[in-house]
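Only one protein chain is missing; all other protein chains are in place.
Order of writing sets the labels: A, B, C, D and E. Residues in every chain begin at 1.
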Amino acid sequence: MPAGERWHHTPSSPVQPSEKETDDEAFVWSQIKAEARREAELEPALASYLYSTILAHSSLPRSLSFHLGNKLCSSTLLSTLLYDLFLSAFSTEHGLRAATVADLRAVRVRDPACVSFSHCLLNYKGFLACQAQRVAHKLWNQSRRPLALALQSRISDVFAVDIHPAAKIGKGVLFDHATGVVVGETAVIGNNVSILHHVTLGGTGKVGGDRHPKIGDGVLIGAGATILGNVRIGEGAKIGAGSMVLIDVPPRTTAVGNPAKLVGGKDKPKQHKECPGETMDHTFEWSDYII
Amino acid sequence: MPAGERWHHTPSSPVQPSEKETDDEAFVWSQIKAEARREAELEPALASYLYSTILAHSSLPRSLSFHLGNKLCSSTLLSTLLYDLFLSAFSTEHGLRAATVADLRAVRVRDPACVSFSHCLLNYKGFLACQAQRVAHKLWNQSRRPLALALQSRISDVFAVDIHPAAKIGKGVLFDHATGVVVGETAVIGNNVSILHHVTLGGTGKVGGDRHPKIGDGVLIGAGATILGNVRIGEGAKIGAGSMVLIDVPPRTTAVGNPAKLVGGKDKPKQHKECPGETMDHTFEWSDYII
Amino acid sequence: MPAGERWHHTPSSPVQPSEKETDDEAFVWSQIKAEARREAELEPALASYLYSTILAHSSLPRSLSFHLGNKLCSSTLLSTLLYDLFLSAFSTEHGLRAATVADLRAVRVRDPACVSFSHCLLNYKGFLACQAQRVAHKLWNQSRRPLALALQSRISDVFAVDIHPAAKIGKGVLFDHATGVVVGETAVIGNNVSILHHVTLGGTGKVGGDRHPKIGDGVLIGAGATILGNVRIGEGAKIGAGSMVLIDVPPRTTAVGNPAKLVGGKDKPKQHKECPGETMDHTFEWSDYII
Amino acid sequence: MPAGERWHHTPSSPVQPSEKETDDEAFVWSQIKAEARREAELEPALASYLYSTILAHSSLPRSLSFHLGNKLCSSTLLSTLLYDLFLSAFSTEHGLRAATVADLRAVRVRDPACVSFSHCLLNYKGFLACQAQRVAHKLWNQSRRPLALALQSRISDVFAVDIHPAAKIGKGVLFDHATGVVVGETAVIGNNVSILHHVTLGGTGKVGGDRHPKIGDGVLIGAGATILGNVRIGEGAKIGAGSMVLIDVPPRTTAVGNPAKLVGGKDKPKQHKECPGETMDHTFEWSDYII
Amino acid sequence: MPAGERWHHTPSSPVQPSEKETDDEAFVWSQIKAEARREAELEPALASYLYSTILAHSSLPRSLSFHLGNKLCSSTLLSTLLYDLFLSAFSTEHGLRAATVADLRAVRVRDPACVSFSHCLLNYKGFLACQAQRVAHKLWNQSRRPLALALQSRISDVFAVDIHPAAKIGKGVLFDHATGVVVGETAVIGNNVSILHHVTLGGTGKVGGDRHPKIGDGVLIGAGATILGNVRIGEGAKIGAGSMVLIDVPPRTTAVGNPAKLVGGKDKPKQHKECPGETMDHTFEWSDYII
Partner (left out) sequence: MPAGERWHHTPSSPVQPSEKETDDEAFVWSQIKAEARREAELEPALASYLYSTILAHSSLPRSLSFHLGNKLCSSTLLSTLLYDLFLSAFSTEHGLRAATVADLRAVRVRDPACVSFSHCLLNYKGFLACQAQRVAHKLWNQSRRPLALALQSRISDVFAVDIHPAAKIGKGVLFDHATGVVVGETAVIGNNVSILHHVTLGGTGKVGGDRHPKIGDGVLIGAGATILGNVRIGEGAKIGAGSMVLIDVPPRTTAVGNPAKLVGGKDKPKQHKECPGETMDHTFEWSDYII
């Protein structure tokens, strides 16, 4: 696929889920139930929590909708209403479910601190914020914008993750730790991207229009990195922690520093082969950078 | 007004609201009600929320007090108590109400992602945190400090915005996204300032006294900027995202980088004409900076 | 003690509390009660809060367990369950209580904005997050990992402080403001350390094993600093706000910048005498750094 | 139908709802929505309540399930769980829905204090307790007895109405005021029955088996009446308020007093023509009784 | 005043509160505060409750509104909304406040189990239900009927006291224990009446119109008594516990039994001198009755 196409986010819901998708969801859900059952037996103090959030439910969408409804509700936005909203979205749109499954796998594989699928489902606020945002995104596209914005606000209050409902997010995305992540209205995040906490994909002014970063597939963005403006971070690129990025970053190159420069130099940036969004390799050749 | 005066925050509540202030509040409130009514009609799932937070109330102070009371309450600080506290403050001090109205206008005008006044009132945690802080500030000045500090704590828990109740904040201030904002005890923020998320206006040690930044009118502070110590950021100045500022920044100049330097050089910094706090123009001449 | 030993976190609970520890706890608790009583008399609007959180309780562990249980509970993790869990931990392990007392003293002494012990106990989310993490750490070591991870998740949701339960934290630690702090699984934090908000002690990849920073006693880490990898920050060292640290920092030296360099140069870094974790002196010789 | 058949409660759910049932439900639901909309417009203070309980929902079963879930939930039985349970029952069993509609009509027609269908749906605890009991009854018959008994307990706590889940209740039943109603395990209540508050349909001992009253169609039972044992209250009979009934009561006769006797005498009891369960005529010929 | 006038409930709110009314309220409120302060000192476990419900408030209407708001709220009728509603009613209508004060005195004087004014204010559900009903009655008269009926429903759920908002209730009324009390739409209760639990003032059929009992001043109605129809219970009359009353009862006479007869006989009923509603003397000459 030509790089230029990357930014045209592919629609997430074809007419029918593929067999593989269905199998995938079933597999992950069976794992989650098995994990929860084991933990409930070993830890009675947690059993009530595990039963109400996981084991009482007949499917992953129900469990997730219940959990999100209870996490995001407030005295003026009741849990039953949110539960209904989430369940309706996840039930009717298998693309949302496929993305959820891909995200669960991404967290499980990439984060050494993640001990199980259920650990991610229950405890990763980046994961939960992302699932809720996907539902908000769907509402946004259905022109139910006030509701989408109310969801954004609850996600920001509860998880300290502020992603505009219009932002497009691919599958297999890991928001690690997630506190303080801000993603603007016209941002696009590709598939298999890993984003650490305090990362900003922001605009540069009060002008409307297409004004936020486009993040290619397989990109890794380190903690505290700030990427501003309608710049393109190429597929498989790596953004160093704490970097301030105002420029395009070519595919499979690394940008670091404040302001960020390409490792190896602007003209002949060093290229890596692996996909850092998946390997989570934050390192780079220090010597290349220092100079 | 001489620059030196800037930092002496003018008292916000003259004896009577001016006619313009009263009209302004009435206009904004009528807009908010109209917006909410329209949205309630189009989106039944949100109608209950819109009625309880906006449409059931006879005035902006009541709506805001209700919303803040419900957002900031906890099992040990009841919503009714907080509602009473906020309502009493907003009712007796029209300066607070005028600041609220100015903030609503600021968000509406400056943030392209803000679609309506009610969007701001309901969903902007920076806006809500700021209104609650103003009430805490009033309590602080009335020597009701434990209560002011309890409010600060709730605001920090709920919104992840930590502004000391003694800090002085002007009118027409926009805290965009707001997560992670920290403002210290002796900080002063002027009018028409725009501050992005993760911004710190901090001290530099354990010494008490006047130890935090003074931010002039119309300043723009980019995401993740850290300004430490009793430094002065001159009127209309611009602080680049991710900057670490330990120096005074003259009016209408730009400071960027870690550590931050003035664009154009220390001796002859480049000056801009517009007021970045209002234009929200985060950009600067990259070339000037790189050098 | 040789520096290398520093990282072997000393066990926090000898068989019996020393007399000094018992006296210390009694003194601090009596101060807290006296403060709360005074404030309850002066501020009826806060009295209910002060009675329920402090004055109704017969001991510091009970008060703290109640407060944490109410702060961290959710609709699926009830306050009574958490209260029980915390109370059982604090009651049986005096080392936890001694650490709590040391932390209360640290905040009181080091933070000029802290007006009383009760102010810290009630309102400092860094303090509360740290006490809850210590209990999670104990559960982790008892192989009650799912419960420990559920606590971590609640702490991250409620306080926006994300500390892995396996991380080891010494006594007398101040997390100031605390929003956005992230501390990884194999990180170690010594005694008398002060850490500002938005600080990350992170890993550099998806490899498991010992991969997070080791922070020596008396270290000061400024706001927004990011320290990545299994590096050692020597005893009494100072890390400038906003720094990105990927290298070992020798004892009593200062590292600043992105990427961070030692003040005075790599080969002959400048050394300070005082212990910045306790003095909270964030300053350094600007001139040394600029060069 | 022979009287003996009365007590064999007919199964409530044939394979498909009849067209009339579907129309009936649609009509009543449209009335409820119209009433709620009118009231929401006239009374902003109630609008949030009306939207969340009625106007946000797409069907009567959803509205009722939401309302019951929120009324009957507790800190250990979450509203989302109950909502799911009720919605699943009402969705899959049209007989339950038909009974709900018949009850709504019964209340509306028979109680002069009932001003609208929505008044009944929202505010009549007898109506709500009865709908919840029907779901408990269904669970009981599916051998989900612990769940059925937990529901009974919540209904008794919340509404002070204690109906055993095994009890069989017909359609078009009015429980007026309802406080203190107790109905035992083997009781049967026919169609179009009206039962006032404090009515007991109880057993007479600790022996198990069929031991509670059987109430025929169209019976009216006055406030505070106590009917004990496996007695039969014939179709269209009337039980005076405060009566203590230990005997069979023939169809269309009246029993009053403590102990209750038949009006007109045991041998030739006076018969009425109308159906008191529907006319709600509590009166009787005083002179007949006094003698 | 002629007996016939009794039933014309006098309007409760003349233009201005008399000085005596104001003094009375001030006296009772000062007593309540003194009691609560004493108890808070002696019982730390209750202090939080006493502060939040009484000591944090500046007036009896505020305390009562807070308490009612918190008691009667639900997940769909928020405490802040109810607090507002109650406070607005009690603030603008001094007749409501005067009735509250008279009720507090009535309970304190007549019930030997009542140990203090605050005991009544906090714990007597009959008292609380009555105050809330008076507000519902006011709403009813303002044609805010759906709101009045919603209040009635909440009062019936929470207190098991079901009084129609249209019912007129005098001052100085004691509802002792109160569980199960039912009072119909057109019932009138005079001043200084005492009504025990399980008492019904009901109608006799489904006909609308004036159909409920009229209870004169100073009447005492024993536990479980049922009075049905538009009958008149004369001033100072006494109704025996468990009685079923379908007849007028002349002033200062006693009716007992099921069905109730006048003590001393229909033609020459025995008359008493004292006012049983105030003396709470439930006794009567057994011998008179037995015959």
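As a convention for this text, a residue touches a chain if its C-beta (ideal position, glycine included) is under 8 Å from a C-beta of that chain, and two chains touch if they have at least 3 such contacts.
Keep in mind that this is a model prediction, so the values were computed, not measured.
For the chain missing from the display, the contacting residue among D:D24, D:E93, D:D111 or D:D162 is D:D162, taking the whole complex into account.
When the whole complex is considered, the residue among D:P61, D:G126, D:G224 or D:P269 that touches the unshown chain is D:G224.
The omitted chain makes contact with just one of the residues E:P61, E:G229, E:G242 or E:P269: E:G242. Considering the whole complex, the residue from D:S79, D:T200 or D:T254 that touches the absent chain is D:T200. Although one chain is not displayed, chain A still touches it through residues 40, 44-45, 47-49, 51-52, 55-56.
The set of chain D residues touching the chain not shown comprises 74-78, 81, 85, 144-147, 149-150, 152-153, 156-157, 160, 162, 164, 179-180, 182, 184-185, 198, 200, 202-208, 211, 224, 226, 228-229, 242, 244, 246, 258-259.
For chain C, the residues in touch with the chain missing from this view are 48, 52, 56, 62, 66, 69-70, 76, 78-81, 83-84.
Basically, only the chains that are shown with their structure count from here on.
In terms of their C-alpha centroids, the spacing between chain B and chain D amounts to 56 Å. Work out the mean CA point of chain C and of chain D, and you get 59 Å between them. Under the contact definition stated at the top, the residues of chain A that touch 2 or more other chains are 48, 52, 70, 75-76, 78-79, 81, 160, 179-180, 198, 224, 242, 258.
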